[in-house]
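With one protein chain removed, the remaining protein chains of the complex are shown where they sit.
Our next item is chain A:
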Amino acid sequence: MSDVGDDVSQVPLLSVRDLGVVFPGGEDGDVPAVRGVAYDLAPGEVLGIVGESGSGKSVSSLAVMGLLPRNARVTGSVRLRGVELLGRPDGELARIRGNDIAMVFQDPLSALTPVYTVGDQIAETIRIHQRLAAGPATQRAVELLDSVGIPNAAQRAKAFPHEFSGGMRQRVMIAMAIANDPDVLIADEPTTALDVTIQAQVLELLETARQLTNAATVMITHDLGVVAGIADRVLVMYAGKAVEQGPVGPVYAAPRMPYTIGLLGSVPRLDRPGQTLTPISGSPPNVSRLEPGCPFASRCPVVLPVCREVEPELTPTAVGSAACHRADEIVDGSIDGVPVFPPPVLAQARGLVARTERPAVLEVREVTKRFDITRGAVMRRKVGSVSAVDGVSFDIREGEALGLVGESGSGKTTTIMEVLSLQAPAEGSIVVHGKDVAGLGRRERKELRRDIQVVFQDPLSSLDPRLPVGDIIDEPLRSFDVPRAERAARVGELLRLVGLAPEHANRYPADFSGGQRQRIGIARALALEPKLLVLDEPVSALDVSIQAGVLNLLEDLKVRLGLAYLFVAHDLSVVRHIADRVAVMYLGRLVEVGDADDIFERPTHPYTQALLSAVPIPDPVAERQRERILVRGDLPDPANLPSGCRFRSRCPLFVELEPGQQQRCAEEDPALVEHVPGLASACHFARERTVVPG
């Protein structure tokens, strides 16, 4: 077999053909994780691979790198400049890995060896492939750290991975990946664990790295917005197979495969707040027990009999290729003018009374929560304190959803924990339904719990795995001594309310998919007919196609039951979709509060502007025209805050100000005041700015 093609200039840089990966011996037999993936990459090109968890997108890239466990059976062909890589011994592949093909992994904390300094780890990468003495290699590592934007690179090179923040660690990973000037760079969910602000920084860095090395990039992600922003071509994976492929613009504008249409329709968008999401019903199939026919058939709204018999091949369409029997019929997401995914009918908001007329469900006034810093093991003494929440005030009116947003570490969770405890805060006051929690006795406090219920982030760990679903939902009723007969009826009613069936009451949480489990969590929270639901990242653990269904449910319930929500989420698109009002937090303070439309359309605080501009929009045209406002660096150490305005050290506006104005920021802590009607913002130089295209 000849490994090299006739003319090297004619062969693609990386060519993957008919790639298949089988993991033998799963619970249900062999697991065909990848079932035929093919793509070509040219130098400098960016390919986005999109799919939900379990779609095989990461496995296919690990197969290219030869990093799968030994027992995995890999078939097909992977050629780098015409040279076959599959089936080579580890020793030969090792010479290619890190040199010709480099990889950036998802979680940079666990992906760096904890016991070596980052400088040593980068130097090691260099020395594996280049004949370089230890000294020059370390020197080169410092240069690389500097080029990826690590301040004080020479000193930081001697630090260990745990001494870096998540964003900085990802920069280290990228420095390591570009150390040997690779031809192909594979980034596996490189920004998934990061805040949007840091995600924007890392994506920009990846783009710079690509320009520096002219490496072809494979970007694996579940985020359609990220792909829209940086990829030239996109490959959509479902159940181990590529189901649609083509240039990003046309595929996003006119997808031909119903799965792609569903995926695009189920993502909440910052730029289209009113649009109803179209969730995909069901959940992805178990690849080790695939039925004959199209793997998407069971979830496809336009399924034909043939779809259940013959699995469609990836066939060329006008712009790319799609694996669907009806690809030719689909025009603009519709067949004969009827949308493939018809938008579901949700309860519409009734003509509401003005918000000031409605009673407040929750009032939070000047609440502060401090954590002491102590020193000494035997004689513990307080040496200072950190305020996780510092003088936060907001209220939620009946039937209103307040979205609390901000980076991790901004104090969102501490705030809702203070509210949920129903205890008097150390400073400030919390009033629920006009009752100050400080004056409550034991019994009254329990009674008040009826009115505030919570839905947690991870539905698997927040439901007791040993209780049947019926008992889980029943438990709050039992603790409030609701009669037995009433309870049974109520459980069935609640299950129906969240889109499940009363028969499900006898099953256990493990029998349900992620989306269904979150519905169970919501049903439990609704059991006592609360007025306020506290939702802590309720959809962040779910895949997009599932997330849409839960969001629709929440939207529907809010109107039908007149619920108020306190909604915490790091995904601003989700907040945009569901919230009526938004409060933006930074380092324990509220920096901007107002109606959702105002905050998203004409934010005045530079932090809000930066947050919003960092959120990618799944629209290649709009996304590429946007101007990014990047915040610099990471959150400062809360024990050592900058003087004056806390945001000063990272503020994009601050650097543009006159020295006199800068002095004001450095000396005077800005108060939260209304600079424009209806929008309070804590900035001396607040001014409106549109950052989300309309």
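Assorted remarks:
Here, a residue touches a chain if its C-beta (ideal position, glycine included) is under 8 Å from a C-beta of that chain, and two chains touch if they have at least 3 such contacts; residues count from 1.
Definition applied: contacts and distances are computed from a predicted model.
Per the UniProt record, the absent chain's protein name among "Acyl carrier protein", "Arginine N-succinyltransferase", "Peptide/nickel transport system permease protein" or "LytTR family transcriptional regulator" is "Peptide/nickel transport system permease protein". Only one of A:Ile128, A:Met417 or A:Leu630 touches the absent chain when the whole complex is considered: A:Ile128. Within the complete assembly, A:His162 is the residue of A:His162, A:Arg381 or A:Arg466 that touches the hidden chain. Considering the full assembly, A:Thr113 is the residue among A:Thr113, A:Asn214, A:Asn286 or A:Ser643 that touches the omitted chain.
Contact with the undisplayed chain is limited, among A:Val148, A:Met176 or A:Val692, to A:Met176. Touch with the hidden chain on the side of chain A covers residues 62, 65, 67, 90-91, 94-99, 102-103, 105, 107, 110-117, 124-125, 128-129, 160, 162, 173, 176, 180, 377.
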